[in-house]
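So that we are looking at the same thing, I have put the structure below in structure tokens.
What follows is part of the complex, with its chains left where they were.
Naming follows writing order (A, B, C and D), and every chain is counted from residue 1.
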Amino acid sequence: MLFGKITGTVVSSRKDERLEGLKLLIVQQVDVAGKESGQYVVAADAVGAGMGEVVLFATGSSARQTALTENRPIDAVVMGIVDTWEIGGRTIYEKHGMEAVHA
Amino acid sequence: MLFGKITGTVVSSRKDERLEGLKLLIVQQVDVAGKESGQYVVAADAVGAGMGEVVLFATGSSARQTALTENRPIDAVVMGIVDTWEIGGRTIYEKHGMEAVHA
Amino acid sequence: MLFGKITGTVVSSRKDERLEGLKLLIVQQVDVAGKESGQYVVAADAVGAGMGEVVLFATGSSARQTALTENRPIDAVVMGIVDTWEIGGRTIYEKHGMEAVHA
Amino acid sequence: MLFGKITGTVVSSRKDERLEGLKLLIVQQVDVAGKESGQYVVAADAVGAGMGEVVLFATGSSARQTALTENRPIDAVVMGIVDTWEIGGRTIYEKHGMEAVHA
């Protein structure tokens, strides 16, 4: 899994039927120091992530291992909201109550 | 998934039998700002995408999770036409009625 | 899938039993403009591709979705000979009768 | 598999139910000479790895092949603590009793 930040949403009305009902999010990859990189992925939302939230996302066949994404043509899924991460005992990222605004 | 733009088509008459009946498209990868990158993929078409359309494509085993591509030697599929995407509330891409010409 | 050009062959006599009977080809990746890149892959041949032919190859689990490669430790397969591809209505590559010499 | 060093931990309270009960570790990739690279992955812990330990991790669908990670949306797993590795008969890395402190 990698860290990402929810920065946008995608609307697709003409799509494969197995995509119906999924919310598609734009996720900017975040490095281990908490900095956004230029790389993005469009991922299905399995946890109700809000705009600006820092999340964990999984890719490949593992993205189909949630109840929402099973058997769907999905290669990336947001499956956890990050509360905090630490490196060497030091907190690198901590979620604050204010910073998440639901999309 | 990633954004891509349909830029071409591929004809292959001598091929594995499990590829029969699939339309193969050349998809140029598009970055999150809407700009085409130099990277391409040849993907099966699961949604009737037209030339110039901006789409979502999935890769790996997820590309086989549509009714059309199941059990086929396909590692990329176009499975959604993008209507619009937004970043931070700003519209980055919006499909216009005129810009898609079916191949 | 990506475009590739068949440039060589590999002989391996001591190998896992599930590799028996497969022809292994060296495939140079070809970009969308038809130019060979420096990247290669060793792929199983599912279509009887000849030396110099331009092909489509698939990677990952999708490489095991042909009758020949099923359940084998194969992560790349040549599964189509390219006749032609077009970008924006312009032919980028067209197979000529003379250019393929069977290996 | 690749070598990695356990450098941190991740807390996620709002997550897909299939992630429940897994410990999530930050793993910095280590090159073959034993040097940490800038690349990281968040991996599930299948072996009780401690902070600072050098480990083997697997990615992709293989990350779901442990008793702990089966059928979960996990694309990376720590599944071995490295005791030692050798290149050309020379020991590149050797675990010392003191260097691992359980997280």
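One rule holds for everything that comes next: a residue touches a chain if its C-beta (ideal position, glycine included) is under 8 Å from a C-beta of that chain, and two chains touch if they have at least 3 such contacts.
All of these numbers come straight from a predicted model, not from anything done at the bench.
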{"item": "Whole-complex copies, counting every chain including the 4 in place", "value": "5"}
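The definition used in the following text is that only the chains that are shown with their structure count from here on.
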{"item": "For chain B paired with chain C, centre-to-centre distance based on mean C-alpha positions, whole Å", "value": "22"}
{"item": "Shared interface positions of chain D, touching two or more other chains", "value": "61"}
{"item": "Graph class of chain-chain contacts, one of line, ring, star, complete, other", "value": "line"}
{"item": "Chain B partner contacts - residues on chain A that touch it in the complex", "value": "7-19, 24, 26, 28, 38, 40-43, 51, 60-61, 63-64, 71-76"}
{"item": "Chain C to chain B touching residues, read off their complex", "value": "1-3, 31-32, 46-48, 56, 58-63, 65-67, 69, 77, 79-88, 92"}
